[in-house]
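What you see is the complex with one protein chain gone and the rest in place.
Up next is chain A:
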Amino acid sequence: MSAPNSSERKACWDSRDLLWKCLDDNGDRAESCLKFQGEFESNCPAQWVKYFSKRRDYLQYKAKMETEGFKPAEGPKQPS
């Protein structure tokens, strides 16, 4: 299985961008974007689908940190 060439990469990236735009417009509801999800999965190798899904989660987390700030997890309750 050879690596995707330049046009295959671009096709994958474009379908990923369409999917992500759909998710952004629909509040991340996967059910509304099933068509784009299908396109994305057919245009990209399985490893890339996994990679880009994780990347989206990371980017959203990062945006949340930048806007809402970081809330450290609550430690064990100290005895008063």
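Basically, a contact is a pair of C-beta atoms (placed from the backbone, for glycine too) under 8 Å apart; a residue touches a chain by one contact, two chains touch by 3 or more; residues count from 1.
Methods note: contacts and distances are computed from a predicted model.
Q: If you look up the hidden chain in UniProt, what protein name do you find among "BRISC and BRCA1-A complex member 2", "Protein SCO2 homolog, mitochondrial", "Afadin- and alpha-actinin-binding protein isoform X1" or "EIPR1-like beta-propeller domain-containing protein"?
A: "Protein SCO2 homolog, mitochondrial"
Q: Pick out the residues on chain A that sit against the missing chain.
A: Considering the whole complex, chain A reaches the absent chain at 1-6, 9, 12-13, 44-48, 50-52.
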